[in-house]
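Here the complex is missing one protein chain, while the rest keep their positions.
Moving on to subunit A:
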Amino acid sequence: MVSKMATKMKPVDNSVNERRLRPIYDWLDNGNNKKALQEAEKVLKKQPNLQCARVLKALAMVRLGKSEEAQTILQDVQLEEPCEDATLQAMAICYRETHRPELTCHIYEAAVRKDPLNEEFLSHLFMGYVRIGDYRKQQLTAMALFKVKPKNPYYFWAVMSILMQAYVNDDTTVCLTITLPLAERMIKKFVEEKKIEAEAEVQLYLMVLEKQKKYQEALQVLQGSLSEKLANGMIENKKGEYLRQMKRWDQMLDYTEELLRSNPDQWSHYSLYMEALFELTSTTNADVIGRAKTFLLSLMEQERLKSENKLRGPYLAMLFFWQQLQQRNFDASTVFGNFREFAQEYVEVMGDKPCAFQDLRPFVGSLPPDQVNEFLGCVTQSVGLDQSSPQSPTTFLFFFQVKQICRHLLHIQLNRFLGQHDLLSKEEKIELSQKLWGHYLRTKSLNAGLLATDFRPNDGYALLAAHLLLDTWNNDPVVLDKCLLLLETALANSPANYHLKLLVTRVYTLAGHGRAAFQRYESLDVKYIQLDSLGHLLCRPLISMGLPYTASPLLSNTLRFYTTHARETSECLISAYKFGSFGKIPEFTQFCQRLDSSAHFASSTTERMLLDLLLDGSSHAKLVQSAAGMFADPDKDQPDWKTCVDNRDCGVFVSWDPPAK
């Protein structure tokens, strides 16, 4: 709100000025920029030199699309080097809205020259440098602030600004000999003087040590009195990570074992545990494998004894350990036991959860090929169905529990993942697909009572039936029609299921049904960051499906997201400094770069331009004009395709294909 600034006016602004300016602020806040402009002109008739009124006039003009005239006013005011808070803040808003954040720095630099002890100006200047990422000037300004007002946050803003210089400087020698030691010395000084106040300050200390790979010192911080300021979770994670970096495998094994005892479901602990364990096997003669075996089995034993709320972790840890042994050339079966039996035990305990397949996916590929059939046989048995007459599909399955559906789906998913569907002929695949569709229809009664927003437990049959049909596609449009029919039927029964929506969108695209694809895509309500991670699903296909007018707003929307994010991120960077979330500062910066370098951004920009040429080309003259407006130099103004990054979320498309596919 612009009006907030009015209340911050210093006493030097007499009340007459404030009273006169108030209506301009109000009109601006209400979005009535025309009235704001008129009001400003009225005030300027009485006081033509009133800086704040001139700037507010410029702001109204910016918002009315008269940026060029506004710039002239702003330049004149800037030359006068204003030194009054409300004027400066209004100018900063103008610069932000015209994407000239560097000019904000210039006006505050001038103001600070006139009034070097003004905390407010210095603070705005610091934030101005944050917006443009000038870390060196951030550092100097933060120190100037600290001299004016010796508050801890200012001091640590300076330290963080130094650390950021090290993050962006490729010259590691300079970083390690000058930049980072300076940051470290500054913090140590505060530690010694017992001036450390906040968790953020300790975190920053750790970041500075980490960047120098001084893990021993960092570990000492975690074990010392400063750690009282840190959250338990952070200490746990950091300690494990430091031990890992220092290759203290024996300590790391003990430590992660301790963590797992108190939290046997935390996957990241198992990962560290395994790493330490196998590093140790090559450096010690002690029977660490035997120890791990006993330990992991004891964790599972605890779960076995529970009657309910069993944790998945210890069961999956068996598979993980077995897989790790095998990958590191141990004879896992002899050393640890039968993989199939461990997998079966997991299926027995957790097979009725929808996540069972996703859980097993990273491990089940390790199943020895000669045990696949036996394993799948056991999974079938765990479904708990009468299979005495497998030849007669109509009587074969009779479900009476949702849990059975989950188990049965898991069975089919594992069959597919373990390559069993690849062994089928085209006709057999179609037959199996029909059979699954039959299961889908027969199990619909179990969906009774669910809310529209719930997934239906039997949706999985429709998805698998569709995947099987798609296996047989081979450019046959009839296959796609069949596939669409069953997906649409399933979607009508389960309107919230996004797996169905995603797949149906893709199949419509394959079939060239642009409008239908667009309709289904719209039902996913893709927006903001999802435009980047999921936009590829439809943006370009729409154009190739002959729907440029549908693609056009989609592209505009996407590009608007990309062009506004930088400003949004820079405001959040400022918040991170204000709240001392120093760890987030490099993260936000990298995030911003990741969005800027998005391949989808680059391709959408190009598509947008091609589309403009296509849609605006009503006459030769217009076409030339459009083209001229796009590029200064078509060769140079290309996206840098080499540095583009792929931000697509491909994991969201569920599939049960074997890993080799």
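Here, a contact is a pair of C-beta atoms (placed from the backbone, for glycine too) under 8 Å apart; a residue touches a chain by one contact, two chains touch by 3 or more; residues count from 1.
As a convention for this text, contacts and distances are computed from a predicted model.
Trainee: From the names "LADA_0B09714g1_1", "ARM repeat-containing protein", "Sodium/glucose cotransporter 2" or "N-alpha-acetyltransferase 20", which one matches the UniProt record for the unseen chain?
Mentor: Result for the unshown chain: "N-alpha-acetyltransferase 20".
Trainee: From the listed residues A:L316, A:I405 or A:V504, report the one that touches the chain absent from this view.
Mentor: Of the listed residues, the one touching the omitted chain is A:L316.
Trainee: In the full complex, which of A:T380, A:S533 or A:T605 touches the chain missing from this view?
Mentor: Considering the complete complex, A:S533 is the one touching the chain left out.
Trainee: Which one, A:P368, A:G583, A:P639 or A:P658, makes contact with the chain that was left out?
Mentor: Of the listed residues, the one touching the omitted chain is A:G583.
Trainee: Go through subunit A and note every residue touching the omitted chain.
Mentor: 231-234, 237, 265-268, 270, 309, 311-313, 316-317, 320, 353-355, 358-359, 361-363, 453-455, 496-498, 501-502, 524-525, 527-530, 532-534, 565, 568-569, 571-573, 575-576, 578-579, 581, 583-584, 587-588, 590-591, 594, 647, 649, 651-652
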